[in-house]
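Below: one structure, written as structure tokens.
Only one protein chain is missing; all other protein chains are in place.
What follows is chain A.
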Amino acid sequence: MNDATQHADHGHDHADGPGHFTRRGYLIGFLLSVVLTAVPFWLVMTGALQDAQTTAIVIIAFAVVQILVHTVCFLHVNTRGEGGWTLMAYAFTAVIVLIVIAGSLWIMYHLNSNMMPMPSAEMSAQP
């Protein structure tokens, strides 16, 4: 009995990553992501918001929320899995991903506006 407990205990020490999956968790994740996918497609395909910039901000916000939904409901990233190391690795990667993408866009935007040949419309707007 005691031996069996220790045996199982060993398994728990190297906890099986994400732990127990539930049908409910997957269904919630799926329903949320259906909504979070359908709305951006609908916004862009019908042009419901008129203003392109507002639409862009809204669909980026939907994408960020959907990535979080997938992370929690499907990838099961939480504070318990692997003693929190999956969450740590995820957070670290998220920071690097943001730096790479936002940093590249920022730098190249400034390079573009300072060095690249400009389209004639922009050129004529210069003082």
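Odds and ends about this structure:
What we mean here is this: contacts are C-beta pairs under 8 Å (C-beta built on N, C-alpha and C of every residue); 3 or more make two chains touch, one makes a residue touch a chain; residues count from 1.
Everything below uses one rule, namely that contacts and distances are computed from a predicted model.
This complex has a chain not shown, and the name its UniProt record holds, of "Acyclic terpene utilisation N-terminal domain-containing protein", "Nitrite reductase (NAD(P)H) large subunit", "Cytochrome bo(3) ubiquinol oxidase subunit 3" or "ABC transporter permease", is "Cytochrome bo(3) ubiquinol oxidase subunit 3". Residue positions on chain A in contact with the hidden chain: 2, 5-23, 26-27, 29-30, 33-34, 37, 40-41, 44-45, 52, 55-56, 59-60, 62-63, 66-67, 70-71, 74-75, 80, 82, 85-86, 89-90, 92-93, 96-97, 100-101, 103-105, 108, in rising order.
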